[in-house]
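One protein chain omitted, others in place.
Up next is chain A:
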Amino acid sequence: MHLVLFIIFGAFCVAGAINLLLQRHPINSALSLIVVMTSLAVLYLLLGAEFLAAAQVIVYSGAIMVLFTFVIMLLNAGKEQRTHGSRAAYWLGFPGAAALFALLTFIFLSHQSSLGYAVLGPDMVGTGELSQVLFRNLLLPFEVTSVLILIAILGAVALARHTNENQPGKER
């Protein structure tokens, strides 16, 4: 059961990621990224992270991807024209990525027995258990993230604001 679910949703993840790579229009890439993130939420649930599965759906495939589709539609982004990028990216980047993947896969599969098995059920981390750690041991980092979010909001507003009056030489 667990293996079947893992294979189905892992295949969804990989298919969505490859579709993101192949699609030319950004809105199609955004929708396939939503597929990847929602399937990852199911995989989190299989690994016993129930709070993170809910947060993945709400934060990633909800908030962040809505922001992405909003910006794509706001800027009226069309199909990207395919140009050849930098040559170093092709000659170093793709072999590098393939070598990284091969190395990681080799290491993980050779240590497969010592890494153990994920079993559905007994290793579930409840929301209460998670919040005990988050609000007791890690209260200060949690509060600091609220300052981070505040700074991000201020930065986003300051960057996205119209600045016509600051650039008198540029009329539009």
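Assume contacts are C-beta pairs under 8 Å (C-beta built on N, C-alpha and C of every residue); 3 or more make two chains touch, one makes a residue touch a chain; residues count from 1.
In the analysis below, contacts and distances are computed from a predicted model.
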I want to check something: the complex is missing a chain, and I'd like its UniProt protein name from "Arginine N-succinyltransferase", "Acetolactate synthase", "FtsX-like permease family protein" or "NADH-quinone oxidoreductase subunit K".
"NADH-quinone oxidoreductase subunit K"
Spell out, residue by residue, where the missing chain touches chain A.
2-3, 6, 10, 13-14, 17-18, 20-21, 26, 29-30, 33, 36-37, 40, 43-44, 46-49, 51-52, 55-56, 59-60, 63-64, 67-68, 71-72, 74-75, 77, 80-83, 85, 89-90, 93-94, 96-98, 100-101, 104-105, 108-109, 111-112, 115-119, 123, 125, 129-130, 133-134, 138, 141, 145, 148-149, 151-153, 155-157, 159-160
